[in-house]
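With one protein chain held back, the other chains of the complex are shown just where they sit.
To keep things simple, chains are lettered A and B as they appear, and every chain counts its residues starting from 1.
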Amino acid sequence: MVPEGYYLILSAVLFAIGVTGVLIRRNPVVIFMSIELMLNAVNLSFIAFASQLNSLDGQVFVFFVMAVAAAEVAVGLAIIVSIFRARTSVDVDEMNLMKW
Amino acid sequence: MLDTLWLIPALPFVGFLFNGLLGKKVPKAVVYWVACGIVGLAFAGALLAFRDLLNLPAEERFFTQSLFTWIPSGDLLVKVGLQLDPLSAVMILVVTGVGFLIHVYSIGYMHSEQGYGRYFAYLNLFTFAMLTLVLADNFLLMFVGWEGVGLCSYLLIGYWYEKPAAANAGRKAFVVNRIGDFGFLLAMMLIFSLFGTLRFDSIFHQAPLALTFGGEMATTITLLLFLGATGKSAQIPLYIWLPDAMEGPTPVSALIHAATMVTAGVYMVARCHVLFLLAPISLAIVAVIGALTALFAASIGLVQNDIKRVLAYSTISQLGYMFLGCGVGAFAAGIFHLTTHAFFKALLFLGSGSVIHALSGEQDIRKMGGIAKKIPITHVTFLIGALAIAGFPGLAGFFSKDEILWKAFSSPQGSGLLWFFGVLAALFTAFYMFRLLFLTFHGKSRVEQDKEHHIHESPPTMLFALVILALLSVVGGYIGVPKILGGGNVFESFLEPVFTRYPVLGPLTGGVHPLSLEWTLLLVSVAVALLGILLAWLLYLKRDRIPAALVKRFPSLYDLILNKYHVDEVYGALIVIPGRKLSELTYDRFDLGIVDGLVNFVGEFVVRAGEGLKRVQMGYVRQYAFAILISALCVLGYFLLR
Partner (left out) sequence: MVTLNLVLWGILAALAVGSGLAVILIRNPIYCALSLVVNFFLLAVMYLLLRAEFLAAIQVIVYAGAIMVLFIFVIMLLNLGGEETRDKLRVLRPLAFLLGLVLLVEVVAALRYRAYTVENPPLSFPLVSAPPAVTGGVREFGRLLFTDYLLPFEITSVLLLIAIVGAVALGRKEPS
């Protein structure tokens, strides 16, 4: 069996990739996708821990994470659609009204 | 009355509050009644206190009462306390008595003025301050009164504050006074550091032991005190404010700048006689300055053309006499002259006010003349006042002035030179006074046409004061008839306990002079007075072209004296202008440049920093995400490293 530690490292790597994605991309949908990547990395680490500690609680947690992620994606994409419906280009940097 | 002594100064203060706060809202008559009535009550109180004092045997005529503690601060314990002895009794009688008459006079004089509530409020406030000054039992309380009268002087000189001349005069008076006050303050601090207390009684008891005779401490303290006196009592070098102070209403000139405030300096010197007696150098300086001022001011008064200016210089001159008296150790004589001078100088000022009133505001004596028959009461009372000040035998001024001149000659501190200055000044006094009288009342009328028609005698409220003061000018001297004329000099003996209370081995012992000498000098005084009157009559009534001819013969001398020896200009060049330049420079460089610059810099800095820092939040969401991540990493790192 693969030691659980490796899974945790993989999870960390995926998480870091997701964070970098959020910072780099300008397309809002892609940013969202990076966030999903981050969520999944965390899911992986939960399950790894659950396996290591021999309890199902970690997996239940992941279940709930998935449910919430689904809800979040639905609402988030609805927001993105409503914001960018009327625009020509899709660029997060255009949403610059949260300033002085 | 002695237990309720505090009522005497307190009542005028109440009057001040009343008229100050409600003066505009109550009818005129109420203002008059309150103001005059209160001073009248104060005078009655003073009389009662005087009677109570007389009931005590002569050596015990010293009453003090501590009212409450004012400043308990470490070593400094100052209480508000009153002290009544013959000296302060004389002062309160003069202040309230003459003050009352002037208040009544003001009713008539100021009846057409707008701000009469303000006027009477200030007059009452002044009375309060002056009474505090003379009744105080310690230096600090006296200083409160001292400053208070200075303030009221400023307020009342500048009563017509819209007139630039009046406003400037008030300011000048205040500023010049302040220089004197500086001296007074320094002296107070020295006294406190040496004696540990500010109460007169304690200080004067300790003084002969604590101060070495003729030592630097005694001399310094007394010189500083005297500086304060020169400011308040208009002596050289700080007299320049008094002639300008004539911009104020005439009753103010009468009360403050003739009878009472300006005498505060004399009172202070007399009160501190113990200190002065321990510093013969200072005493000599007092006498010299007094004599010089007397002569100097009298010389200027010879050629002035404004009726009030003549009287102003006359006041400065007479104050010089009082200081001369004190300076040769004859404190009682100085106070005697203070009292008689209050009578006739107030009379003369009020009389001049009556003349000005009659002539619809004319003050130039070259435009007067021939009005004696038209304003008879004013004329007669003025004549009495002039005779008194000239030293005409039998009237009040004769006795007091002669006493001073005699002591100036005979006292161990005196000298023939001082006496001579005094006599010369007396000659000038008689001359300029009667010049004033003749030019104002007699001769051909030089009054302007439109004013001529309105010449009328003053209302009874004004005449009342004139008459009473004239009476006092006649009989007031008889309380001080010297021994050689058969009198017992009641005044001097009344004041004696004050000046012998504290044992001082002064320089006043010794010197018995032959009676014949005293008689001779007396006759000289009389002769000089009569000579002055005669000369004035000659030059201004008999051969009235002589003055003009004299002016033509000595134009530069005449100009010099007419322009008051250019003293104001000299002060201006030496002190005022450099002072103003310095303050402008300081204002520019320091105040505007540094202080404002600093404040503005801070403001600018904040604004610019804000402008710069606001670029942190551009509105880009990704930027915010960056910020969040960086901070999260920092926190994580911190916990990792712990």
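Criterion: contacts are C-beta pairs under 8 Å (C-beta built on N, C-alpha and C of every residue); 3 or more make two chains touch, one makes a residue touch a chain.
As the structure is a computational prediction, the values presented were derived from the model and not from experiment.
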item: Interface with the unshown chain - residue positions in subunit A; value: 1-10, 12-21, 23-27, 29-30, 32-34, 36-37, 40, 43-44, 47-57, 59-60, 62-64, 66-75, 77-82, 84-85, 89-91, 93
item: For subunit B, the residues touching the chain missing from this view; value: 620, 622-623, 626, 629-630, 633, 636-637, 640
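Operating definition for what follows: only the chains that are shown with their structure count from here on.
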item: Length of the line joining the C-alpha centres of subunit A and subunit B, rounded to whole Å; value: 93
item: List of subunit A residues in touch with subunit B within their complex; value: 19, 22-23, 26, 92-93, 95-100
item: Residue ranges of subunit B in contact with subunit A within the complex; value: 614, 617-622, 624-626, 629
